[in-house]
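Before any comments, here is the structure.
In this view, the complex is presented without one of its protein chains, the others remaining in place.
Now for subunit A:
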Amino acid sequence: MNSPSTEFTRRMAIYEQFNQISRLGDVFNCGDSPNTGSSAIVEVDVGLENKAGYISCDQVEPSRSDQETNKPDDKTQRRLAQNREAARKSRIRKKAYVQELESSRLKLAQLEQELERTRQQGIYISSASDSGYFGLSGTVNPGISAFELEYGHWVEVQDKQTCELRNALQAHTTDIELQILVESGLNHYCNLFRIKAEAAKADVFYLNSGLWRTSAERFFHWIGGFRPSELLNVVMSHIEPLTDQQQLEVCHLRQSAQQAEDALSQGIDKLQHNLAQNVASDFSWGNYRAQMAVATDVLEALEGFVNQADHLREQTLLQMVRVLTTHQAARALLALGEYFHRLRALSSLWAAHPR
């Protein structure tokens, strides 16, 4: 009952729709996102269903066909125009959607690349601290990886010991028990200096820069760690009251720690000055051999300073405990442990609150 022309145009409309689907199918197939492809096709299917419904409706109701044969152009034209319009809009929507998908794909690829890169260097990143070490060469330094692990463990034990000291002091335990805690506390610091010495052999610049410490600790950084003179300032209010003799000895200790610190600082300054001169001068910089000589000299010298700085820290701690009574020493170590714990906590706060 339908005229061949209408039948033809109807078929054309369906053909056009199929064409769209196959074209879109190509777009999605060349990519690697099958899910999105099928969802798009589903959408088109829905569209097609409507069109099919519309078309079949026509075929089911023969009464309409009389009107159509009377005014074939009007209704057919309108239908075709609506079809075209709907198809056009559908195409535009599809295009926008595809573009969105493409840009998301790019972003995903970028993120995956970044993740792979950080995973390679990520052995340096300790979960406890908010700092990470990204070597310029991107290669793994096993000495430093080992150090990071050991240091993480060291911090855990340190916090545990600080708690033990607090509990012991609150419970008013005997001096003998406090002495044991003080001894193990000092030993623990000595352990730290020992693992740092090993790490200095692996990469002294890493150690000197303090990347292995949290940001708040790094704020006070001095040659690979905390300032020995800082020690006494931290514990001062916790060890009082002091006898006259103790006052004198603490005063001397503070003074000599400061003097030793200054001497080492000046030594490091001289090292920097020498290196700068070498690098700036054509004569000293010269050939590869000369450069290697400069490089190894600086490396050795810096290792020496980092070791001396740690040695100074150790000696200051030991002398402090020597000057104090057991109870005072326990309070001092508690204050110290608490202080560094708070600095680490502060660093976490800062890391959690980006501006």
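Going forward, contacts are C-beta pairs under 8 Å (C-beta built on N, C-alpha and C of every residue); 3 or more make two chains touch, one makes a residue touch a chain; residues count from 1.
Basically, contacts and distances are computed from a predicted model.
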Considering only the chain that is not displayed, what protein name does its UniProt record carry among "DELLA protein", "Armadillo repeat-containing protein 8", "Serine/threonine-protein phosphatase 2A 55 kDa regulatory subunit B" or "Glutaredoxin domain-containing protein"?
"Glutaredoxin domain-containing protein"
Among A:S90, A:S184, A:Q319 or A:S348, residue touching the chain not depicted
A:Q319
Sort through A:R88, A:R194 or A:H252 and give me the one touching the missing partner chain.
A:H252
Among A:L207, A:I268, A:A330 or A:L343, single out the residue that touches the unshown chain.
A:I268
Where the unshown chain meets subunit A, residue by residue:
249, 252-253, 256-257, 259-260, 262-264, 266-268, 270-271, 274, 301, 304-305, 308, 311-312, 315-316, 319, 322
